[in-house]
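In this view, the complex is presented without one of its protein chains, the others remaining in place.
And now, chain A:
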């Protein structure tokens, strides 16, 4: 049967013997149904090399293996790109929103190489800022509101927040603005300096690549 060009959730797409399920579809009683509202795409599998024809041998035709079936998928956006969400152990870039003595609240902007569509909120707890001397960390000497921080996701957390950590050398503040309003350059693992006024400020600095 010809597959439809647009599908709504629950719409029958075809039998599982003819198509391989892709993103946006599910199998129910050996049939493929759409899970999303969107356009239907069929991708043909790479053609396996045809078996060598021998004139004097009868070879039974096997049922097509799953690798040979076309994949049918349903996607909402024209680019057919799936929503990227931060996962555990991803490196993310985030901006510090506010600091309290026990944690820093950040907004996750970039996950890996992808700019996220929505801003997810994350927490960097004071014991996850550094790997050493965790009980003597001062949040005011590690982050300030407005800093851009490279962090790693350690937990998907609860409904409101991801939990992040900067407890590695290459994690920490990568961009910071001084009290005077100028962009600062890093001096050591714990200091940034304003090139115009010469005043240093303390941060947990990420090691540049």
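One rule holds for everything that comes next: a residue touches a chain if its C-beta (ideal position, glycine included) is under 8 Å from a C-beta of that chain, and two chains touch if they have at least 3 such contacts; residues count from 1.
The rule is short, and it goes like this: contacts and distances are computed from a predicted model.
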item	value
Name per UniProt, for the chain absent here [options: "Ribosomal RNA-processing protein 40", "tRNA (adenine(58)-N(1))-methyltransferase non-catalytic subunit TRM6", "Mitochondrial transcription termination factor 3" or "Mitotic spindle checkpoint protein MAD2"]	"Ribosomal RNA-processing protein 40"
Residue of A:40, A:74, A:99 or A:184 touching the missing chain in the full complex	A:99
Listed residues A:8, A:27, A:131 or A:180, member touching the removed chain	A:180
Residue numbers in chain A that touch the chain omitted from display	98-101, 139-140, 144-145, 180, 196-199
